[in-house]
Every structure is written in structure tokens, then in C-alpha cells.
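Here the complex is missing one protein chain, while the rest keep their positions.
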Amino acid sequence: MLLIYCPYCQVERAETEFACRGEAHIARPADPSQTTDEEWVEFLYMRDNTKGIAAERWRHIHGCGRFFNAVRDTVSDNFLKFYKAGEPKPDLEALAKEAGK
Amino acid sequence: MSQPFRTEKGGRIDRAEQLTFTFDGEEMQGHKGDTLASALLANGVHLVGRSFKYHRPRGILTAGSEEPNALVGVYRNGDQTPNLRATQVELYRGLEAVSQNRFPSLGFDIGAVNDLLSPLFPAGFYYKTFMWPHAFWDRVYEPIIRSAAGLGKPPKNPDHDFYGNIYAHCDVLVVGSGPTGLAAALAAAETGAKVMLVDEQAEFGGSLLSEAGASIDGKDPAEFVAETIAKLAAMDNVTLLPRTTAFGYFAHNYISLAERVTEHLPTPDPKLPRERLWQVRAKEVVIAAGAIERPMVFPENDRPGILLADAGRTYLNRYGVKVGHKVLVATACDSAWQAAFDLADHGVDVAAIVDMRETPPESLMSIAEARGIRVEAGCVVTGTLGRKRVKGALLGRMMTSGQVASGGQIDCDALLMSGGWTPTVSLYSQSRGKVVWDADKGAYVPGRSVQKERSAGGAKGLYGLQATLEDGYAAGEEAAKTATGKSAKVTYVSASGGEAGSGGILGALPHDRNASRVKAFVDYQNDVTAKDVKLAVREGMQSIEHIKRYTTTGMATDQGRLSNMNALEIASGALQKPMTDVGLTTFRQPYTPTTFGLFAGISRGDFFDPVRKTPSHDWVVENGGVFEDVSQWKRAWYFPKSGEDMHAAVARECKTARESVGLFDASTLGKIEIVGPDAAEFLERMYTNPWKKLAPGRCRYGLLLNDAGFITDDGVIGRLAEDRFHVTTTTGGAPSVFATMEDYLQTEWPDLDVWITSTTEQFAVAAVQGPKAREVIAPFIEGLDLSADAFPHMSVKEATFCGVPCRLFRISFTGELGFEINVPRRHGKMMWETLAKEIEKHNGTVYGTETMHVLRAEKGYIIVGQDTDGTVTPQDAGMTWAIGKKKFDFVGKRGLARPDLVADGRKQLVGLLTKDPKVKLEEGAQITTAEQPATGTPAEGHVTSSYYSPALDRTIALAIVKNGHALEGKTLYVPMPTGSIPVEVTGTVFYDKEGARINV
Amino acid sequence: MKRYSFLELAKNAFSAHQNWGRQWRAPEPKAEYDVVIVGAGGHGLATAYYLAKEHGIRNVAVIEKGWLGGGNTGRNTTIVRSNYLWEESAALYNHAIGLWQNLSQELNYNVMYSARGVLMLAHTVHDVQSAQRHIHANRLAGVQNEWLSPEEAKEYCPPLNISKNIRYPVMGAALQRVGGTARHDAVAWGYARGADSLGVDIIQNCAVTGIRRGQNGAVEGVETVKGFIKAKKVGVVAAGHTSVVMDMAGVRLPLESFPLQALVSEPVKPAFPCVVMSNTIHAYISQSDKGELVIGAGTDQFVSYSQAGGIHITNHTIDAICELFPHFRRMRMLRNWGGIVDTTPDRSPILSKTPVQGLYVNCGWGTGGFKATPGSGNVFAHTIAKDEPHPINAPFSIDRFRTGRLIDEAAAAAVAH
Partner (left out) sequence: MSELLASDLITPDAGETPLLSLPSISILKAAPLTRLSLRCREAAQKDAGAAFGAELPLSPLSNSTAAKRAALWMGPDEWTLLAPEDDLRTVFDGIEEKLSAQPHALVDISDRSEAVIVSGDKAVWLLNTGIFIDFSLELFPVGTVTRTLFHKAPVMIWRTGPDTFVVEAWVSFMEYVAGLLVQSAGELEAA
């Protein structure tokens, strides 16, 4: 059971308070009608499924209810960073270096 | 004295308290402080079980949780627990234990024939045979294999006990309370850190409790233990947990502990849980789990009476039990000599110390000499005599050639062996740490820490009383400092005696016997011999994981804690590769087998999952209603009157609702209040329908898709004000719809000034449906003109019901005149009972979900999840009318334009009428064009809903059918085992097609 | 290859089993192969076996990062069944059942396929509707599946608690009698031995580090820790690691890899005759021939390659087991482990050609791959050999996600009203 920091509540809580919502920073096209089928399937289903350092969406569903993002090493399951929704995607390589990966 | 092998004095047992217990029905005596194992040994009982495969007689091998042989079943007041380690079962008055895996008796076991046939049963034999004749596998071979399976008998009755749970946090968790753990706990505690000390044994102290001849701080080790524990117990920043096993080390320093609360008590208080699960988040962990002794792999090393040397010493010093009267000690390291000396000091005849080493340390030799103990240096045991109890041992002299020459035979009634020590790295391994090979120590020891833990003392291959104490203090101090930043002056104490020894051996010992005929056991419980490991290699198994799986070595209930190192060495020899290239199997949770009930905890019966009830629940129970589970909710299903079956009850409810009036509890429907200047814009983006022009006071049916274009939910949405909507969802869909809305709102459109709040449980909802609906509610509604003109279909207004503020919807899921009254939940019971009484005046009826389904089906209203299944689009469902044509976008709009969603030949929602109006189709039944379709014919579709319609006095059905909308009037078939049923494709509205009844 | 039989066993007993040969070689990779299969799990080994056996393509290598059968093949709960909803799925899994029934004889290796029956419990009215739909669809598709009342279910599985007083009472069950279990390691080993004997090279401890593509974009071979291996065709069967391997060829897939846990109890005397599954309360249980209760848990909610899941997932599963089988509450967990399952949006696998010429992929089995092993390998071999899908796996293309023609097995489990 992971230990997760909520950047809004500013506390660490057990994973069971949170819902993971998959890969982060996949924006819904502003005008879907202008997208090709390939672009739409990319948005709907295609995922990096990264082995290593990746950014993902979490929601503090049994806490403040806010969505936020986290950077996690999917091999060790250790978190490298938590940040609020809307904040830019961090430099994953830099984070990886810090974590000595 | 009834216990012939009990020492005169010494040990930590309470000799004053005599306890009677039974083993296989035979009554015996033991003492408070005994384990079942020590008590059995005190009575001279070594034979306690039979091995898994060959049913060989087996005795107690160890004194700890790694015991592979002495597994027993324990019975107490109707409950039975299999496979308990006798070495861990604390003795209590009246304990009732039985041996396992034998028939008819432990002494005479038919299964033992396997031992004679063993040449036919090498490792993996079952992969090579039992294949012919084909049919014999199911009928003959497998049943035989299965009946031979298993050790103990499974429990026969539901468990009477319950299990507790507690979540805890601490700065430093110390696992193990030997010298290292005690020192660590003390050092950490003195800094003021929150410390938890856990030990799997009944008493704290670990090896210190069986130490003899050493002293700590000038005191007897046991005294040091008592004082230290007393000191710790007095500190309120310390939690002491004996009888508690740290069995799992998970991500982010989450450790799970199993506390045995009542198992050791003769008469447990029924208010206490049998065991308690501790779920601990520790800032730092000190693993002080110590090390365990390794068996020696020589022929017939499994006879009852053969134990590990340290176990023999523990039984002697801690429990006051002599493992035999004439004891042979076989070893390759120093530590076993101490066992011989202690035995001699208790007047036990030590037949000899047989040490593989040519020249054991002089210091030991002289002590042995002083005690007149015969020493056979440079010798190995090459076999043992006896069957149900060891009678003697064959000696072999090691020659420089590496060969072994026969060295005669020595009689004994017990044999203590030691191949050296193996650090307990299980928890470290579970923490995902990678062990590293330490050539000097001849052991795998913890490598770098992956999580916030440190191994100390024996657990990292460090031995000797003084050294382990110091290591413990240091580990405790560091851990506390890392966890809290605090440190304190820790008073180290020093020890004398208990020095670390040297020596040790891995793998199979050399011998002069016929290798192909003798059995030298590596994994006792699974009957894996050195031969088996070599065979696996011969057959091409190169990874230790393959060898393990092929031979099953290390897969017994000790998870290979005793066998892994010896197996590895034998494998590496056979592969002619260094051991480090053979690989290593990983230890997994749980550290020792852990009770299922502990994991399940309070989750049983109604606490298995919350039971959600509506305010009408009690009334429904009192009035004989039958419930159905819908997600976590209990919903009234139907209300049988006396003598009515479901069919009759539902028929009556339907008829009454259409002819007069029906009352239905709609409280479980999801409700979401959407408020803010952008509320309409938000709905516009979420739902397929247009919302901006919907006037306050009006309602509209809303259809929700996912971005793939498929229907996910629906419900009526009322506009209460410019900036306030009351949204309803399906019962099961409520949480996911809310989550989806939050997702889009927070992450896609955070700029919108709108917020959503779940009001599902704010309101109780009564649906009053039928021609008399208006008359039924009129007497209780104030502040609202209910007339058709003033309050037409699809209206919503705030008013009062019996003086209570309510939201009144005029909507219908039946096709009849209908109202849904929302009152604050606390008034729900009142509202329900008021209306239930009122409808009686109109010969109305209460109705449940089944009738609701029939009534809506007669009108062709869909149920999301029943008539749709996640692959259905609005077009498929014939609901194109629900899509706002002029809308720029909505969730699912783009998805709907994908090739397959606009392709021909999609399955579409239609009505079906059986040619024979009496025949009711089965829901889920398949539909074909051919009357007698060949097997494998693709179905044209399936029946989604099917009922008897009282209003039409015939059966009706809804179905998803390929090109269905174009097939109206055509005949299709529903092939059933009993024959094919012809059906006509129709529209989805069966009743009141022009919809006149709804607008009265 | 020395054939296995009881006689052979008896003969070897006299030579103290000194003369058994290797079950498969440990060859060094050749410079070039007609086909390289990436991943020596059951599916990969089966693919190689059928390439050699049915398509005469014997110049094949199976390249494995670790040891063969060490991934999900050796970690699953060994359940075999084919009573899936959609014709496409039923056809695929039923093809596998057909092969299972004769697999021990085919491979001359006892894979212990045990048709003890798979019982799938229904706990709600919606479950019942869903089960009925499956049964009707299966009957038309020629897939064996039948409905049992709670009483009949208990008769088939005596330990089952059908009391009306439990939280989610058993309302009935769908039984597939030809469903059951098989010995997972034996499946990998049997296919390995079979493929090896037909000339296939199984190369273990040889991680793939890259997939080389030529000017025209077509596959040329794979880079490995043991050097470059030329290949006309490459089939990727890497389960949880498929995304990682396919990324080397620049192919994106709709996959997410989740931890999936399983556990076994201590071995006990026979107590459980069949396989029981409950999707509603998430429990899968059977008893191995060794006597262990084999229990499948759910997946964690986040992508992970750690092969370790959270204990709360296990707790929830054991909740359910103890609720359905209250007398197992005193049984004890012996071992708990995790695997990595690659799942697709519609919970159906991908068995398909890819946009890259000569590159084929077999993935997305989620929690249900083991049961399909023979059928999957069989049709994937066909796809590679013929460079076009077998009719059975044609619907399981990558393109279905673009067009929207999903094979949505999760859909039927849609929550109702």
C-alpha cells in the first residue's frame, strides 16, 4: 500500500485514499472534430506504459477530492515528485538523475 | 517423574505448574513455558509426523518457526487448525494435538510404501508418465495424485473466532528481540523515538534465553533480558509485541505484523480476537531477525532423533529437556561444540563430537577433553541407523583424496548436527533488497538498503554476543537519528562469553555409500534429496528457479530457509558453476504461514461490504418486501402478497400502477447538484443534449457517453435556477459519473465557474406513478399548482410536502402521469409512510424494481447496463433525438464519428414480439436469422430485456439486433435447447405509443 | 528426443535416473534466423513449437531476458476456460481448449490439464442476466457452459456457502465442465522440450536491447546482450514488457501493465474439487494437486513493473474467499507473489501484424493469458508464417481501437441500474 503525498492537503496518506487515473499530461484536443481517427485513438487509448520514471494522475478521492500529478519510478514504485494539476510536466530526466537513476 | 527426558533443574519452564495435554490421543504431561515440541521431547517423543512424498517417519528438527517436520493439527472447542509447528505451539492445559499425513496411524502408515517405491518417484516423475491411456488421467491417475496431496486435514467447520485489525505508525520498528534487537530497541527508545519491538516468540530475548555460560553486564543473559524489557515497558514511547511475526515488508516501509492474541490461552476470553493484524508504517526498520542453523546433508539425515545442534541446546537450556540419553554431535563448525558441552554438563552421555575439520580449534578440543568427550576430527556421518528413532550413526573418515573411508559406527539415541549458520534475510529480501555473497562468512548477506531499513547482528551474518549487542545499539541509534533527527547518550553494556565461532559447510557431505541408493535430504518436508537436485540439472534445469520448481526444493512451508543454501551448493556443483552464477530464489511474504482470517479481519457478514439502505427500508421489511442488491444498495425488488409468487406480485403491481397508482422508492438514484454561472455550459459539454435553452423549472432527459462514443449513463436533469441544476444518474453509475465530471471539470475545463456536489443522500425520493398520481400527492403538497397546464410533464418546482421543503419533479419512467418528490432525507420515512397510506385509498400499490423494469420496458425506455452494455451508441439505441445537432462538442461526439460507429451492420435496439404471446424469451438469449442455426453461426444479436406485460397481456422483449431498425416487421429466431422461437421485430414502444397517458 | 513413459521411468529407476537427457539445449544464438520470438513464456514457446511443427519453419530462436517460463506463465493461477461472451473470444479460447485436451500426448509431457470444471458465481440479478447471456451465446458458438442453481452449485462444490444470509448470496453459477486447471511450469517446459526437439533454439538470459529496421522500415533483426541476431520476422510475446520491447521498434500500443497478485495456502488434504470464480466480489480459487489452495487476487490500480502489489488487494480477495468458504478462515497463506499483466482498453488481447513489416505482436492478455496458451501460440504461428492472421485471430487486430470495433469482454460486466 503506497504512501502518497497530496499537494493540496499537504499530508502523506495511504494509497487507499487515492484513485490512480493513469498517464498524466494527455490533453483532450481543444476541437475534437478537427482530429483524425489516428489522433483520436492516440488520445483515447495509446499510452507510454513507461518502465521507469513516469508522470501519472492521481485523485485524492477520499480526501480533498482534487486531481494532482505524481512522478513515479514504475520499477521501484518510489515517488519522485508530487505537483498540482495544471502545473507543467517536470523534466523527468533531471528528476531521474536526482534520484540517482 | 512422568517426563523421563526432563532435566532435574534449569530451564525457564514453571516446574510447579504441570500441564496435561494429548498427542494422537495419548495423555502426557508438560509444564507452563513449554512448547508442544519441548513437552513431547521431555516425554521422549521424537516421531511426530510423516514426510510429504515418501511418508518417512520424521521427528522434531528445530526449535523455531522454520520447523519442516513437526507439523501438527490442533483441535479446540470445535475448531481445528492444520500444519501448526509444534515448535511454536505454546503448551496449555488440555491442548489436543494430532500428527498428520499418516494412515491409519503415525506408527504404521500405509503411505510409507512410497518410500520403497521411491526409485520410481524421482523429481518431476509425474511430468513423464500418467499420460496413457488418455482417459485414465481424469479418472484414475489424477484422483490418486490428489488424494495423496497435502499434509494436514483442512478445517471442516466455519471458524468460530474473529480477528482484529490496527493501523500504526512508528519511528523505529525493531524486528527480533535477541541481543541485537534488544540493544537496538533500547538505543532507539532512549532517544525518545516511537519504537515498536516485535518478536515471533512468546518471550522476548531470542537466543539469550538459551544462552549458558555467558554474561552481559556481569549478569546472566536471561536477567539482562528481564531488566531490559522492564525498562522498555516503562517507556510510553515504546510498544512491545511478543507472539508477533513481522510477515510482510511492502513498498514505502509498510510492514504487516501478525499478533497471536489468544492462541496460547487454555480458555480465551471470547471478547478477544484470536489474532490481530498490525499494519505499520515505520520511518525506519531494524531487522534483527538473527540467523538459523543449517542441517547437514548426509544419508538418512532425517531420522527422528536427529536435530539441529542449536535446537538441542535450546531444548536443554531454555526448556530443561534432554533430546536423548546418548547424543552424537556432528558438525563442521564451532558452535555445535557448545551444545555438546552443555549436554555433558547436564550429565548427558555425549557419544562423540564428529567434526569434519581435520583440526578443530584447540580451545574446544581441550574443553572436550576436560569433559572426557570423545572427538572424531576429520570425520563425517555417512549414514544413520534406526527407523522411527535414530539408533546409531555410520562414520566416515575424510581422506586427502577427497574420498571417504568407512570409520565404523557409533550408537546413539539422538544426533545433533550443524552445517553452520544462515542469516535470516527474508524480510530484507521482501523489501526488494538484493542479497550479496560474502565469501568469508560463506553466506548471502543483505546488500544495499532499498527501503528505509537496516539489518543488524545475525541477520547480516555477524555473530558473537558482544559484537551483536554493539551492532544492535549502533543500528538502533542510527535508525532513530535518521527517523527523528534526535539522538541521546546510549549506555552500551558489554558481554563476556558467547564468542562467535568459525567453520561451516554447504551442500552434500561426501560418503562411501552407494550414491544411487541412499537418500540425503535437502528439503525435509518436500522429500527433496541431493539426488533430485542433481537430476534436475542433468535434465537441463540451469536456473535455480527451474531447479526449485522441478524438484520443489524450497517450496515447503519454511520457504527454503533451511534448504536453500544446501540446494544451491549442490546445484552449483552439478552445473560446475560458481554458486553466485546459479541465481537465488526470492523470499516472499509471508515470512511464516499466516492465517487467512487475519487478512479478512472484520470483513464478514454485513461488514463484508457496507449495506446501504433507504429510509423506506424498515417499512419494506415490515410489509414483506423482497430486496435485491444493486451495487451496495438494498432495493425493494417486489412486494408479494400472501400466496403470490414473484410473477403474480409483479403482474399485480404493474396492473395497479397503470390502472390506479403506484408508489416506488427512487432514493438510490444518484443525484448531483451542479451550481455556478457556467453550470449550463458544463452540462452542454458533458451530455449529448442541449441545455442552454432549458428554462428554469423545466427538466430534460440527459444521455452521457464516454469519449469513445458509447453510452455510459443517463437520467433526468432539472433546472432549478439559471445557475443551478439537479442531475440524476443511475444507481450503480452515481460514483463513476461524479468522478468523471470532476475529472473533466478539474483537468480539462478548470476555467469554468461551476462546482458539483453529490446530493444522492441529501434527499429521499418517492415516485408516485399512475392516473391517480396527482390525487395522491395533492393533499400534501403546498405552494404549487399541480394542474397539467401549470405544472406540465417534465417540470420541476420547489414546494413543501407536509410542510417539509421538497423538490417536486413531474416526470415519468412508466409512461403514466408521474411525480417524483425529493425531501430532505430525515423526512423520507415520514414521506414514504404518508404516501403508502394514501395510495391505499386509491387501491394503489407500492412496487419494486422488477415492476419498474416492466413498466419502463412497455414504454421502450432503456436501462443503461441492461439494454446497453458499453458497446452501444445513441444511434444504436435509437436515441439520435437526444443528440444536440448544433453543439460544437460534447463528451463522445468525436468518438461517434469513428469508422465502425458509423458503419453499416451495427447492432441496434429493437422490440421483439414472440409469435406465441405466451412465450417469454430469456434475457441474454441469442437471435438468428436461421430457424435452426448451425453451431458457430454468428448471432444477429441478443435479448436485453424480456417480461410478461400485464397491460398487453402478452410477453414483450427488447433486443440488440444487427441492422435492427431496418428489420421491423421481419421474423427472426431465438434458438433454445427446447426449440427455436420465432419472433417479430417491432419498435421499442409497446404501450400507449402516442404517449397520451403521460400528459394528463 | 527420448520419449517419456512409465516404462522409460521404470527402466531409468534401475540406472538410478543417471541416463535422462536434457529436456532442452542451452545453445548460443546463431547469426540469423527465419523467425525470432521475443519472450520464452508459454505463448512464445508455443508459437515457436507450432511454427516448427505446423509450418515447417524450424530455423527459429526464442529469446528470453530471464529463464523460460519465469514470467506470468510461472506465476498465474492456472485456470483454463473458454466461456467468453463474444463469438470472437469464444472461438479463440475454445480453439485453445481443443488443444489443451490432447496437449500432454501431443507434447509427450504431462501438463496435467485437469478438466475439473470452472464455476463462475452470480451474486446479483445483473450477474444472473450476464451469466445467462454468456450461456446462450456460448451454446450458439458451440462452447460448453451451463447454468446451475445455488443448490446444484453447492453439490458441485461442497465447500461453497450458499446461505442467504451472507452479504452477496450466491444466486447461481455458470459451469464450464471442460474448464479447469493445468500445471503451468509443465506447459512452458513441455513446449520448450517440444520446440527444442524440432530444432528451435531457446536462448535464455538474453535480453533484447533493440529492434533493427531497414531502409524500407521492415524488420531486420534484434539487438541483444549477446549481439545482433538477424531475422526475417520478429514476433514479440513479452507480456507485461510488450510496450517496452515494441517501443524499440517505434510502435505504440494501447497497453497498460499492472501488478497482479496470487497466493497459495499451506498444502492440505483434498478440500476443493473444482475452480470457483466470482467477478463480483473478486475471488478465484482452486486446489493444486499438491494440496495448496491457489487463489487469484485483483490488480493494483497503477502501472508498475515491480512484480509486487499492495496487501490491501490481497486482503480484499481473502475477504471474499472467507465469505464464500468460511471454514477456510483458519487456513494459512504460504506464499504471495505478483506478476505484471498487460491490459488493453477492451480487455481482449492483441494478436496482430503491426505497421512494421515483419514485426508481429501477441499481447494484452491481461489476467487471462494462461488459459489461451496453446491456441494463442497456434494462431500466432500461423500469422507469422503466412504474414496474415488466422481467421480466429483476425478480429484481434491493433486497428480495432482506431475503428472502434472492440471486443469488449469488460462491457458485459457493465454495472446496471
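First chain written, first letter: the chains are A, B and C, and each begins at residue 1.
Note that in this section contacts are C-beta pairs under 8 Å (C-beta built on N, C-alpha and C of every residue); 3 or more make two chains touch, one makes a residue touch a chain.
These figures come from a predicted structure and were not determined experimentally.
The chain not shown here makes contact, within the complete complex, with A, B.
When the full complex is taken into account, the listed residue touching the unshown chain is B:E761, out of B:D14, B:D581, B:D645 or B:E761. Checked against the hidden chain, the listed residues B:L272, B:V518 or B:V626 yield one contact partner: B:L272. In the complete complex, the hidden chain is touched by one of B:P824, B:G884, B:P917 or B:P938, namely B:P824. Screening B:G10, B:G111, B:G164 or B:P771 against the full complex identifies B:G164 as the residue touching the chain left out. Contact with the undisplayed chain is limited, among B:V518, B:V611 or B:M830, to B:V611. What subunit A contributes to its contact with the hidden chain is residues 1, 8-11, 13-14, 16-17, 62-66.
Although one chain is not drawn, its touching partners on subunit B can still be listed: residues 164-169, 194, 269, 271-273, 279, 281, 602-603, 606-607, 609-614, 632-633, 673, 675-677, 753-755, 757-763, 824-826.
Assume only the chains that are shown with their structure count from here on.
In terms of their C-alpha centroids, the spacing between subunit A and subunit C amounts to 30 Å.
One inter-chain figure worth recording: subunit B and subunit C are separated by 22 Å, centre to centre, where each centre is the mean of the chain's CA atoms.
Counting partner chains per residue, subunit B shows two or more touched chains at residues 250-251, 254, 279, 432, 708, 895, 898-899. Among the residues of subunit C, those in touch with two or more other chains are 306, 308, 310-311, 402-403.
Those residues of subunit A lying in contact with subunit C across their complex are 1-2, 15-16, 19-20, 22-23, 37-38, 41-42, 44-51, 54, 56, 72, 74-77.
The part of subunit C that touches subunit A in the complex is made up of residues 241, 243-244, 252-257, 301-306, 308, 310-312, 342, 345, 401-403. Interface residues of subunit C, counted against subunit B in their complex, comprise 4-6, 8-10, 12-14, 16-18, 20-26, 66-68, 70, 74, 87, 102, 104-105, 108-110, 112-115, 123-126, 129-137, 139-142, 165-168, 183, 185-186, 189-190, 204, 265-271, 281, 287-291, 306, 308, 310-311, 314-316, 318-323, 326-337, 400, 402-406, 408, 410-412, 414-417.
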